[in-house]
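The complex appears here minus one protein chain, its other protein chains still in place.
For chain A:
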Amino acid sequence: MTSAAARILVVDDDRDACENLRDILTEFDHEVDVCHDGQSALCRAGSRPFDIALIDLLMPGMDGLTFWRLLKQDHRSTVALLLTAHASDKTRTEARRVGIDRVVLKPIRSSALVQLLEEVLDRPLVLVVDDDEDTCESLWDVLADQGYRACWACDAQRAIEMVQSHPFRVILIDYKLGQEDNGRVVRSFRQDRPEARTILISSDPMTRDCLPEEAQKVGVDVIHPKPLDMEQLLDTVRAFSRSERNGMPFPECSP
């Protein structure tokens, strides 16, 4: 067992299948919560996020994909795996569209599932903070596709709460310099997650060429100007997600 214990949600109307997953995953020190239908799982999820959700596709009432669409609204860092005995092309396409990480076919191979969970938990957590929801969703899609556990927040309060509850490695924040509130947010990140690296996304032309003193002071590591060059941004995220804060010098400003 290399990765840390995780919080895992199992939603399946087959009680025996749920109990077996509970037994197996508990062996690997994970904390497992079991629900037999989507509605009660949504209630159970509450405010404390799950790292991984194992979701059965066909359940009476709410099916697995509908459940995930609803859960995702509040639990964006959760990685969803869809468990099903039969996945048509239509199901696979729909699963991809709503951001299911992987479709796992039943009967599951337990050792392969355990390995997959380890691999998922090893993925770095990345947070996107932007008041524009479309920007957040686009970045989420790109980051999830690149193998990150991505998460987003559209306001300062939610961002601070998320940083407190998740061990983020990288935080991307849309930051308007001079706005006192944003400075407070980044300072708060620094305090709660000193190991996280912060990428400032800015549309302010003054900040294009180097990192202003003001931003450095609150703890921003690098600036990426808007419109974003995705290749460059992903390079930075990759470098930051691999490095320890103290072990690596601040990268140069983007050219």
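Convention: a contact is a pair of C-beta atoms (placed from the backbone, for glycine too) under 8 Å apart; a residue touches a chain by one contact, two chains touch by 3 or more; residues count from 1.
One rule holds for everything that comes next: contacts and distances are computed from a predicted model.
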Expected UniProt protein name for the omitted chain (select from "histidine kinase", "RNA polymerase sigma-70 factor (ECF subfamily)", "Sugar ABC transporter ATP-binding protein" or "Zn-ribbon domain-containing OB-fold protein") would be "histidine kinase"
Filtering A:Asp23, A:Glu161 or A:Asp235 for touch with the omitted chain leaves A:Asp23
Of A:Ile55, A:Ala95 or A:Ile108, the residue touching the omitted chain is A:Ile108
Residues on chain A facing the left-out chain by the touch rule are 13-14, 16-17, 19-21, 23-24, 27, 58-60, 63, 85-86, 105-111
